[in-house]
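Excluded from the complex is one protein chain; the other protein chains are retained at their positions.
Chains: A and B, in written order; residue numbering restarts at 1 for each.
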Amino acid sequence: MIWLAWRQFRTQAITAAVALAVVAIVAAATGPGIASAYTSSGLPGCHTSCATDASNFFVGLNRLDLLLYFGSFLLMYLAPALMGIFWGAPLIAREVETGTHRIAWNQTVTRTRWILVKLALVGLAAVATAGLLSLIVTWWANPISHAALSSGGQVSGFVPRLDPPVFDARGVAPLGYAAFAFALGVTAGVLLRRTLPAMAVTLVAFAVIQVLVPNLVRPHLLPPTHVTEPLNFQHRPIGANVNAATGQLAGLQLAGPVAKPGAWVLSDVIVTPSGAKLPNVTITPSGAELTVPPKACTFGAAGPGPTGPHDCRSVLAAMHLRQSVTWQPASRFWPLQYIETGIYLVLAAGLGWVCAAQLGRRRTA
Amino acid sequence: MTNATAAIEARGLGKRYGRRWALADCTLSIPAGQVVGLVGPNGAGKTTLISLATGMLAPTTGTVEVLGGAPASGPDQLARVGYVAQDTPTYAGLSVADHLRLGARLNPRWDAALARDRIGQLGLDLKQKAGKLSGGQRAQLALTLALAKQPELLILDEPIASLDPRARREFLQVLMNAVAEQELSVVISSHQVADLERVSDYLIVLVDSRVRVDGTVENLLATHHLLTGPRREAGSLPASLQVITESHTGRQSTFLVRSSEPIVDPAWTAEEVSLEDLVLAYLGHAAGSQNQMLEVN
Partner (left out) sequence: MIWLTWRQFRPQTITAAIALAATAIVLAATRPGLIASYTHAGLPACHAHCAAIASLFIDGVGSFDHILYFGSIALMYLAPALIGLFWGAPLIAREVETGTHRIAWNQSVTSTRWTLAKLGLVGLAAVATAGLLSLMVTWWASPIDHAASLAGGSVQVAAGGGDGVHSSWYVLDRLEPVVFAARGVAPLGYAAFAFALGVTVGVLLRRTLPAMAVTLVAFAVIQVLVPNLVRPHLVPPAHVTAPLNVQTASFQPAETVGSAVGEIRVTQNFTKPDAWVLSNIIITPSGAGLTVPPQACTFGAAGPDPAGLGDCKSALAAMHLRQYVTYQPASRFWPLQWAETGIYLVLAAGLGWVCVWQVRRRRAP
């Protein structure tokens, strides 16, 4: 049975091996260059205000490296989906479509054993492929991750690894995705019994799930940290965004960006004493910005900086605003990875059980 | 009824895949206006010959002409030839009605009334998807598609091989009725001689990628004899007798021979040969030196 499963899977295995080899070669060729640029940028030994070093490092990355960096994300997103479509969906559907299941299910192995062996063998291959890819990509992008961490999220285009786009492409998460996408494909194939529709359905379902999970599920896998602090306007400058065309004040910065390097900020709201959200507040990368400033804070052609008892600071302070931030700290990266991977693996196992049960019900002649 | 043009005219026709010749050196003139059986074991080249005749394949050597024209050379040529392929493929996702609409749209000579009548007689549900039909029903659907386009020549590749005896009989019945009604030429292939015996006027025996013998059934039966007599070697027979198979016991020899003249030698008992035995004999003959020595007690 194992031989049969391998023999049927041979072409896909070779394709995967070739793809892995190509990725490994490209990574090996370009990785050391990035690593040495990192060490020479002064970032490894830097402890405070590393933003300039980080910026220099990022600027120094050449076009190929940037292309590869963003390309590696694409690769990590696509790999599980492709495995679900090309390895999962046809696994059973193709056999039923071509009628070869009538050979397979009349050998001296039960249907259950047949499908379990196929699921296990190809599923393992999928997880191994995703794991190797993730290993290569994580190793290659390691300097960039560290630099992004040091820059405190202040360099555009490079976000810390807890943020959803990066989280999905690092660590052990891709293993869970690959196992799940594969199992999803097999299940679609078993239920629909036709390869092409199963592929399409798998693609859509997996895409939807991969969009929903980081936004709805992952924030709550571990209880996030929640802090509410009163905003103090007395002892710090208030940032002002000026509309350069009109000279008018376009926005008032109530709070700076959440200063937690590497953290994944889930929500950042300004609340009034009653607990309600303050209206007209946009969260920008520079922090929470009030887009409709109170009258005392506006100014005319003379320029900013009113003074006096009813000045801008007093008005703001009188509002008794508080900033309520919810975030997952950077240290949660690996716990979240493991939990999420665990969940996906359990789901994959569940789908595998569904497949075996469905076949056992003998509805396919 | 018999056209001057042959239904299928092949000259030196051959098809090679890599080093293997699926069909070699085939020269045939299949007459029109008859039901022609193409018989031979699996792998003999029947499907290859039919694929070449329907234009699904291009020949490696030689030429083939169907009803005087090159196969599949244009809409007119295509309209004259109907084809039911092996395993009678149908579009699994299309309903019976969709198949009829397919035929109507793609064939200018489509006879919609005929198609509807046949489907009605067969009792097929128009809305049923073809993938859900039984094997016999699919075969009938494929046959209807081929017949309703009113071809001059109908080519069928092992259409009844996977049908049960009843479905088989019904299929052949429908086919024979159509032949009578529409004045069709038919070329039907099978590896079962018994099926063809009932319906064929003309027989072609294909073994190991070559045509071994062909002719009207009458002629074949008249020219092949089973000779029994005292023990002799094959070489000692008159040259006009072509030995197909031989078997010997201690004192007796039995030969299956082909001869254009009647056998008059009183030393021999000449018997008629059944078509099945004839084909089997040619099978053995083609095996060459691996002649089976049939021990007859």
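Everything below uses one rule, namely that a residue touches a chain if its C-beta (ideal position, glycine included) is under 8 Å from a C-beta of that chain, and two chains touch if they have at least 3 such contacts.
What you see is a predicted model; the values in this text were computed from it and never measured.
**Q** Given the contact definition stated above, which residue among A:Leu191, A:Val213, A:Ile238 or A:Ala317 touches the chain not shown here?
**A** A:Ile238
**Q** Which one touches the absent chain: A:Gly256, A:Pro294 or A:Gly360?
**A** A:Gly256
**Q** With the full complex in mind, choose from B:Gly12, B:Gly43 or B:Pro75 the residue touching the hidden chain.
**A** B:Pro75
**Q** Which parts of chain B face the unshown chain closely enough to count as touching?
**A** For chain B, the residues touching the absent chain are 47-48, 51, 54-58, 72, 74-76, 78-79, 81-83, 85, 87, 89-94, 98, 101-103, 105-109, 142, 145-146, 149.
**Q** Contact with the hidden chain only, please: which chain A residues?
**A** 11, 15, 32-33, 36-37, 40, 56, 59-60, 82, 86, 90, 94, 154-157, 195-197, 199-200, 203, 236-246, 250-251, 253, 256-257, 282-287, 289, 291, 304
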